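One structure is given here, and the rest of the page talks about it.
With one protein chain withheld, the remaining protein chains of the complex are depicted in position.
Think of it as A, B and C in the order they're written, each chain with its own count starting at 1.
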Amino acid sequence: MAINWFKYSAPTTFYGLAGKMIPWFAFSAAILFAIGLYIGFFVAPTDAQQGEFYRIMFIHVPASILSMFLYLIMAGYAALGLIFNTRLSAMMATAIAPTGALFALISLWTGALWGKPMWGTWWLWDARLTSELILLFLYLGFIALHASIDDPRRADRAAALLAIVGSVNVPIIYFSVKWWNTLHQGSTIKFSGTTMHIAMQQAMFTMLAACWLYAIAVVLARVRSIILERERNTTWIADLPEVKQ
Amino acid sequence: MISLDIWMRENPLTYVWFGSYAVALLIFAIEIAMVKHKRKITLQQVRLMRNAGDDARDEGIA
Amino acid sequence: MKKSTMLDLLVLVIRRDLVLAMRRRADVLATLIFFVMVVSLFPLGVGPELDMLRKMAAGVLWVAALLASMLSLGRLFSADYLDGTLEQMMLAPQSLSMLVLGKMTAHWMVSGLPLVLLAPVLGLQFDMSARALGVLIVGLLLGTPILSMVGAIGAALTLGLRGGGVLLSLLVLPLCIPVLIFGTGAVEAVSSGLSVASHLSLLGALLVLALVFTPWVTAQALRISME
Partner (left out) sequence: MLEVSNLACSRGEHRLFSGLSFNLHLGQIMQVQGVNGSGKTSLLRTLCGFLMPDEGDIVWRGESIRELDEDYYAEMLYLGHLNAIKDELSALENLRISAGLSGIKLEEKEAIAALRRMGLRGREKLPTKVLSQGQRRRVALARLLVSDAKLWILDEPLTALDVGAVALIQELIAEHLAQQGMVIFTTHQPLHVAGMEMRTLSLS
């Protein structure tokens, strides 16, 4: 039997489905965070070159990965919403943006903290850090544009177009920043050149998974509020138990 | 700044913990609080709208 | 009555915008004066050592050009939007992208080209060498049209919004970073004795990309904003 995917892409069905899924994602995120932190701080050995400081990596790297992937996913949803005019896609894009921006912020913050003991300075115009900063700007642009348009449909469509233009630009920006960086510094300073200990890898992947689950949970929770807000005039919203009370 | 450098080298784990992980967790906590708050506010609004709609209908019948 | 072709339309829009700009000279001049002032403020801010000025000249000129073009972008569509001309443009029996391209070209001729022409004079304030100046001008010639074109997307998206000007900069400036990097990189390549061809050809590639895609994207953005 074919699954009717469109059924799940309707806000009505998705609202309930998301509500059921959020606790699972949140719970497993919490557990994985605990495991990841345990491995990261108690199992993984001290690095020969970087001492204890390298442990920042377990949050810095997942946050960077998430911020970039979330931007692409956001742009993907935005494009879907623009092309097929599906309501839910645009709402998802809106819901992802703040989480992506916060991950970019975490990535920048932890990058600076890692840089201080390693480079001796909080901020170095390193290619990856610079791209991350620009990514944060792109997120902020998306959020600001969406927030300043009153009509939700126009806001969705305008922000979607911006997200798509941005995602086309991201590789160009990344390439140009890298180019610029090699021109000025010779090469980017590598964090850990030597092979990673197996426990380090485990800690990293656990933290990455935890961040993914956390992001999904938060985005789903946010999109539920957005659905409520946008569809508040419909009867199915009025019939929801949490609305009736 | 130099004293911070020395302190950092002497207490690397504290630095890592409070500098990055505590801040990251704080950001997560703030985000969760924001999401919960938004849900509360939105639900309130929707209920208000619904009650307003109900009142209008009641008056119509009366 | 004769029917007009696509090219006629392009020429018509460019001529119209140029005539309008000529009759509203104050706006154009303000942008230029802003550019000159920002560039002239830098030596006052960082000190008059020629070595340092020579090093930062390209960056200062480029950033100032970027800011100056942001300043004039807000007006690109808003006047036509407010008096209804934009509606008529969208009803033109030719593609809207073509009209948009015309407006971009006119915008560049009014606010980009003068900057390019002024740049060598300002470059002298920073003691730039003749060769570096030459490369700077070529870079600006290739790069400022991209600023107008990418900026047009932002201008179309923020059409009629409160605080549109600030928002516009917020949206457009990050997208212009590659242009800035390659433009200043070319000048630096001169001073460090490297080949400038790679930088300039990358700028040229960006220009072609922008020419192909931005008019269409801007047209879509205008349709969204007109709803």
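Going forward, a residue touches a chain if its C-beta (ideal position, glycine included) is under 8 Å from a C-beta of that chain, and two chains touch if they have at least 3 such contacts.
Here the structure is a predicted model, which means the values were calculated and not measured.
Novice: Using the definition of touch stated at the top, determine which of C:32, C:67, C:92 or C:166 touches the missing chain.
Specialist: Here the residue in touch with the unshown chain is C:92.
Novice: State which residues belonging to subunit C touch the missing partner chain.
Specialist: Residue positions of subunit C that touch the missing chain: 1-4, 8-9, 12-13, 16, 19-20, 23-24, 82-85, 87-95, 99, 223, 226-227.
As a convention for this text, only the chains that are shown with their structure count from here on.
Novice: Could you grab the centroid distance between subunit A and subunit B? Build each centroid from C-alpha atoms only and quote it in angstrom.
Specialist: About 16 Å separates the centre of subunit A from that of subunit B.
Novice: Can you list the subunit A residues touching subunit B in their complex?
Specialist: So the residues of subunit A in touch with subunit B come to 37, 41, 51-53, 55-56, 59-60, 63, 98-99, 102, 105-106, 109-110, 113-114, 116-117, 214, 218, 221-222, 224-225, 228-229, 232-233, 237-238, 242-243, 245.
Novice: Would you mind writing out the residues of subunit A in touch with subunit C in their complex?
Specialist: 134, 137-138, 140-141, 144-145, 148-149, 151, 153-154, 157-158, 161-162, 165-166, 168-169, 172-173, 175-177, 179-180, 183
Novice: Using the touch rule from the top, collect the residues of subunit C that touch subunit A in their complex.
Specialist: 153, 157-158, 161-163, 167, 170-171, 173-175, 177-178, 181-182, 185, 188, 202, 206, 213, 217, 220-221, 224-225, 227
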